[in-house]
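Removed from the display is one protein chain of the complex; every other protein chain stays in position.
Chain naming follows the written order as A and B, and within any one chain the residues start at number 1.
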Amino acid sequence: MKKSFIKKNTMVGLILILATSALLSACSDKPGSETSGNSNNNSVESNQKVEIVWAMAADPDKKAWQDAMVSTFEETHPNITVRLENIPYDQFDQKLTTMISSGKTPDVWNPNQADSGFATYMKMGALKDLTPYIEKGAQELDTMDPNLLDIYKIDGRNYGIPLVSNATYLYYNKDLFDQANLPYPTTDWDDTSWNYDKMLEVAGKLTHDVGNVRKQVFGFSSALSPNAMAWSFGGDFFKPEAYETALMGEPDLFNPNNIEALQFNVDLINKYKVAPDQQTVDASAQLGDPFLTGKVAMYITGGWGLGSYKSAEFNWGVAAVPYHEGRKVTLYVDPWSISESSKHPDEAWEFVRHLADPKEGGGAYRYMNEVGRTPADSSLFELWYEQMGKQIGMEPADFKQVHEGSIKYGREAENHLIVKFNTIFETMKQTMSTVWNGKKSIDNGLKELDQNLRSLKLD
Amino acid sequence: MKRKTYAYNELRPVSKVAVYLLLYGGVLLFSFPLLWMILTSLKSLGEIHKIPMTWIPAKIQWSNYKQIFIDAPMGNYLWNSTWYTCVTVFGTVLTSSLAAFAFARLRARGGTILFALVLSTMMIPSQVTLIPQYLIFNELNWTDSYLPLVVPAFTASAFTIFLLRQFYMGISRELDEAVKIDGGNRFVMYYRIMLPLSLPALATAAVLEMMSRWNDLFGPLIYLNNGSKYPLSLGLANFTAAYGATPWQLLMAASVVAVLPLLILFFMAQKYFIQGIVTSGSKG
Partner (left out) sequence: MVKLSKEVKREERSFWLFIAPWFIGFILFTGGPMLISLLLCFTEYNVISSPKFVGLDNFRVLFQDRLFYKSLFVTVYYSLLAVPFTIVTSLVIAVMLNQKVRGQALLRTLYYAPSIISGVAVSFLWSWLLNPQFGVVNSLLYDWFGIEGPGWFTSSATVVPSMVLMQLTASGGTMVIFLAALQSLPADLFEAASIDGASKLRMFAKITLPLLSPVILFNTIISIIGSLQVFTQSYVITKGGPDWNSYFYVYYLFDTAFKQFRMGYASAQAWILFAIIFALTLITLRGSKRHVHYEYEAKK
């Protein structure tokens, strides 16, 4: 027994030494230093099978499409295997951060999938410059609207290839409109008679039984951030530079349009009582989505609603967001990016091309068809209008009008453009919660928000 | 060794009524989440979103349970969770009981400091040690395997060491002396006295460790990259989706599948581990 103990002791010693050295090398080996200089290896390995990793935030709806993408790509690229890695949405940023810290990042992923967003990862240096690849030519991008490609062009370099372009719409519950004998809201974004006064009037007619939790119906609500509300009234919480430099900088909260926007939305809740209060919104958000409860007649949110409202047990449609001078709505364009530390960027690029391919059977085509998201590529729009129109029971031409109007008045989402916007967003949300319930005036709320935003350390 | 349990066997009628009322009333609160989970797993997604909420599913959707096995490799998840849990529970309880014995019974210079060190590993939020830890396992080339999860399990856990130490401290020292007089060494003392006397405590520690391993999401999340290696906890998390698109009925059905084996195990095994085999104080 004693002998074995001694042996154990030497073993322990060995392990200790091993561990210490591993630890030391782990610390001194600063991630990121080993990223470049792989291009030589690539050509040597070109005959061997190369594995690339494709990371996606898990979504049961996308599973079939993902599997199809991997198998069709591997068929045409026999020397490349794609390993799909599904990461739970809520843990996406944490997992990615850990992988980035070690330099073992997935090759292909969409940095907007979780909360952190493109700008954050790009500024961090986690994304590869794709400009050389694009310049070499890729027929898959020929029909892509150049404006969309430009969204992910920073200082003249491209870091992402758009895959979806969700717009913002006003969703309405047809059943509630029918019950109130009201015409559906317009699909024409340039119809200036469909403004916020008109919307308020309609909302008033749709609202009933407020206060009775079991029966109440609200005319209007929205998923807009306070900043997006400001946009829809021609205002902005941040200076134009913020969206270009990706840094929030000095906030610009006290612009009269911002105050008008917030005042209107507070009044909807507290004065006119046609919109649910924060608590009710939170309550329905806990279940999924306020519009899905069937108790909200008009609801402004992003294009993903086209997919997630499929499970609704009522009829619904989409319409134009009410008109206001300077109105802007949010576009959510998601890109495919390649990691800066990717060991096989050429193969990864081939896969991105496959994913972005708008031709029948290509990634973008099937994504639209099978997952039902708004395509980014212009050549797919007509087909998509056709499909969507049929699915939600609208004339394709009307649906087209709604979508094109949204693009016309749209601008790219803040969280994709400003670094660490989700922290800014949470700060806005938390600070404004006492404004929505009327405990704090808008002026005081903005002052507090100003202070809170300035105290953030984001760079 | 004849066993006598301590229990208030002869309660006065009044106290008896009070105990029954409290216990059965309280169990309503405690079984609420479980009940709701089962009911939700049998609804359609549309009904889940319906307001006001319904208790009993309008039409019971057994197909949800079929669907989860189609949508995800549930069998695979279950197998991964099972072996991972068994191996790590064995490793943790074994090594922790050794360390606990040392901290409860053996004197050494620096023993108190070392014990403080054990406790202190629980006090630092894991969020900040995660990345350095990951870098170590990455350096060892252990990522995307179960090694970073299984190997550390064989180096004891602070929680279990502390728990078992507390139980060992309650075991009479008279028996130790007997072993010493008989000329037995410390290992004999551990093996012959501590282990048999602390079986209920060991079983309790094993059950607690089992639950936390079975449900551990963050370890597998960080270290496993390949879907075929995922355990249930990570497989479940993959049923959630962004923007209110989570298929709740499937998530809940999968959660029921995850919880049921443990519940049955707990129900069957409790008389062995809670009521124990030997009471610590009784002397034969």
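Throughout what follows, a contact is a pair of C-beta atoms (placed from the backbone, for glycine too) under 8 Å apart; a residue touches a chain by one contact, two chains touch by 3 or more.
Small disclaimer: the values here were computed from a predicted structure and weren't measured.
K.L.:
Looking at B:Y77, B:Y146 or B:Y190, which makes contact with the chain not pictured?
P.N.:
The single option touching the absent chain is B:Y190.
K.L.:
With the full complex in mind, choose from A:Q66, A:Q94, A:T186 or A:S221 the residue touching the hidden chain.
P.N.:
If we include the chain that is not displayed, A:Q94 is the one touching it.
K.L.:
When the complex is taken as a whole, what residues of chain A touch the one chain not shown?
P.N.:
Residues in contact with the chain left out: 5, 8, 12, 15-16, 19-20, 23, 27, 30-32, 90, 93-94, 97, 100-101, 115-116, 120, 124-126, 213, 278-280, 282-284, 286-287, 293, 420, 422-423, 426, 429-431, 433-434, 452, 455, 457-458.
K.L.:
On chain B, where is the contact patch with the chain that was removed from view?
P.N.:
These residues of chain B touch the chain that is not shown: 4-9, 11, 15, 19-20, 22-24, 26-27, 29-34, 36-37, 40, 51-53, 55, 95-96, 98-99, 101-103, 106-109, 111, 114, 117-125, 127-133, 136, 151-152, 154-156, 159, 161-163, 166-167, 169-174, 185-187, 190, 200-201, 203-204, 207-208, 211, 214-215, 217, 233, 236-237, 251-252, 255, 258-259, 262-263, 266-267, 270-271, 273-276, 279-282.
Please note the rule applied: only the chains that are shown with their structure count from here on.
K.L.:
Express in whole angstrom the distance between the two chain centres, defined as the mean CA positions of chain A and chain B.
P.N.:
Comparing mean C-alpha positions, chain B is 37 Å from chain A.
K.L.:
Can you check the complex and tell me which residues of chain A touch chain B?
P.N.:
For this pair, the touching residues of chain A are 1, 19, 22-23, 25-27, 29, 31, 53, 57-61, 63, 83-91, 94-95, 97-98, 101-102, 104, 113, 213-214, 285, 287-289, 292-295, 302, 304-305, 307-308, 311-313.
K.L.:
Show me the residue ranges of chain B that touch chain A in the complex, using the header's touch definition.
P.N.:
For this pair, the touching residues of chain B are 45-46, 48-52, 71, 130-132, 134-136, 138-140, 143, 187, 217-218, 221-222, 225-227, 234, 237-248, 250.
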